[in-house]
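A single protein chain has been omitted from the complex, and every remaining protein chain is retained in its original position.
In order of appearance the chains are A, B and C, and numbering begins at 1 in each one.
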C-alpha cells in the first residue's frame, strides 16, 4: 500500500513536470485489486504541494472513501466505473493536455497517421458520444465513465485511451505509471497529428506498416525493450 | 499591507515564470479595500529584479500615488477604473500572452469550445469595441478601462476576463493571485481553441455539458476542491 | 572596452537562453564609436563555451580584425555595413529564430496587427528584395547589408529590424543589449502574428490605436518606464 501511495503521488506530480496540466487540471489513480481499492489525487490540490497523506483511498465496489481526510478528485467516479468494468486496468490518468483536448473539442478521433501512434495504440483514439441532458443532470461523473465504456465496446486493451467529447482524454494501463505514460503518448500523437493534417489533410499510412509496428511492441511476437513479462508489452 | 505587497510581488514574478510575458510586458495589482488603495507593478522594471519596495501604491478614488518612489505601470488607470466599477474585484492582471493576444488581434472572442473553458468562465471571453480616435487621444488608459466596462455590461463575475481589441487580455479575481491564475487559464483556453478551430472550424459543445462544468466549480451547488468559502468557488 | 566585451558576451549568451537560436545560429555585436570598432561573436563557437577572450574586435572603417585570435562571425561584414550607414546604431543582433525566419522565408513583412507590435516598432518589419546572382557571388555578406539599407531607405529608427528575404532577421539598437531585445520582440510579434492570421487573415488594428501605443513608449511625449534619457525611449 505504501508503494502504491508513492507511485500514485509520483505519477500525479509527473502530470505537471511532463507539461500535461495547467494549474490542478489532471489526476492519476492506481489500484490495489487485493484490497479492492484505488488511490486517487484529492480535488483541487496543486501538484507542487501534494503529499502521500493527501491522497484519497476509495473502495472500487461502493465508492466509499476509506482512507485520507480530503475529498477525492471530482472525476473519481469516472475512474471507478472503468476499474469496475475492466479488471485488467491498474491505473488511470485524466488530463486537459493541450492537443488531445483540441481533438476532443473538435469532436474528432485521433487517427493513426504513422508508426509513432501504432507503436502505442492499435487503432485511432476514439471520441465518445455526447452525454445527454439527463446524463449531465444526475451522476454526471459516473455517466462520463459509461460513455467511455460505450465507445470501448468491451475492449480496453487495444487502445488504452479515449477522448470524452468536448472534454478531454482519459488513459489507462497496467498501473498508475503506465496510465500516465499513455497520457504523455496521447498528447504527443495528437500534437504530431495536428501538424500532419495541416501539411496533408489526406495523410494515411499503409496498413501493413502500422500492423508491424504495433506487434513489434505488443503481444506474443513482440521484441521491443529489455524487460520481461507483461509490463514489457506495454513499455514505450 | 505587508502581505499584500508580498502577494502582488509574487503574482508579478509568476507572470514571467508561467510564460505569459516577454520582457516586461505585463502587470498585476492587488487591492486593500479598507485602505482604499491598490498596489501595482512599477512601469518598465524587469520581473527578475523586482522587489517589494519597487511596488507602487495608488488611491482607488483619486489615482494619486501614496506609496513607492517609482512610476506605476502605464496601465494603472485601466486597473483603477475596474476597481472603482466592481467592488468585488481584489486583483487584476494584464499580459501580452501569445494566444490570447492572437484572439485580441484577430478581433474575435474566445468561444466556449469545451469543459476546460467552462470549468473557469461562464461564457465566451469577450472582445471590446475599438476605442475612438478621441478616446485614444486623451485619457487613453482610463478609456481602455471604460471599453472593458462597456463589454462587461455590469457583470464582472461570470467571465473574469476580457480582450481589449487589437491589444490583449485583462483578467481579474478575488485577489492578485486569482487574477493571475485567470490569465494563465485565459492563455491556455486560447491556445487550445486555436488548435480546435484548425481541426474543426464549426466545433461546438452541447450547452448542458458546459453548464454542468461551470456549476461544478462555481456557485452554491459547486463540489470541486478541498477548501471552504468563497475562495473555493473560484479555485482551479 | 572591458564593459563592452562583457555586454556583448552576455547578449550572445542570451540568444541561447531566450530560445532564439539552434546550435550556434546567431550573433550579437556592440560598438565603441570612440575607438571606431565593434566587438562580435567568433564564427561557429557554441554559446555555452563562449568567453570574453573569444570575442573579435573589428575596425568599422576597414573591416580589419584588431583584437582576438579567432575569425569573426561570417556575418561580420553585414554588421559593418549597418554600423557605417547609421552612426546611431550601437549594437546589432542576427538570429534564425523560428517564427521570424518563417516570415522571411514566406517573403512577407511582419504586419502591424496590434499594440504589442506598435509598442516596439513604428510600422511593419520589412522584408528585403532578393540578392541578385552577382550579389551572391561576390562580397555576399556586404551585399546582404546593402539590401537591408535599400529597404530601410535611410531610416533605421522607426523600425529597428529587417528580414532578409529567404534568410532571417537582423535587429539593432542603442547597444548590444537593446539589439538583442529587439530580436526577442521581433520573434514574439512574428509568433503572435502567425496565430492571428490563422484566426483572421484580414485582421487590422485602428491606426489611431497603433499611433498612441508607439508614442507612449517613444519620442518626446513618451511616458513608459522608470529610467530617464534616450535609453528609456527604447525600453520595453
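Basically, a contact is a pair of C-beta atoms (placed from the backbone, for glycine too) under 8 Å apart; a residue touches a chain by one contact, two chains touch by 3 or more.
Note that the coordinates shown come from a computational prediction; the quantities given were computed from them, not determined experimentally.
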item	value
Chains in view that touch the one left out, judged over the entire complex	A, C
Touch with the omitted chain, as defined above, among A:10, A:32, A:157 or A:188	A:188
From A:34, A:206 or A:220, residue that would touch the chain that is not displayed	A:206
Sole residue of C:142, C:167 or C:211 that reaches the chain not shown, by the stated touch rule	C:167
Per the touch definition above, residue among C:102, C:146 or C:174 touching the missing chain	C:102
Hidden partner chain, touching residue among A:21, A:60, A:113 or A:127	A:113
Residue numbers in chain C that touch the chain omitted from display	22-25, 42-45, 70-71, 74, 96, 98-99, 101-108, 130-133, 136-137, 140, 165-168, 194, 197-198
On chain A, residues whose C-beta touches the chain left out of the figure	113-116, 119, 181, 184-185, 188, 191-193, 195-196, 198-200, 203, 205-206, 208-212, 216, 223-227, 232, 235-236
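Criterion: only the chains that are shown with their structure count from here on.
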item	value
Centre-most chain, if every chain is reduced to its averaged C-alpha atoms	B
Equivalent interface positions on chain B and chain C, same or different at half	different
Cα-centroid distance, chain B relative to chain C, in whole angstrom	32
Distance between the centres, which are taken as Cα means, of chain C and chain A, whole angstrom	46
Per-residue multi-chain contacts in chain A, two or more chains	none
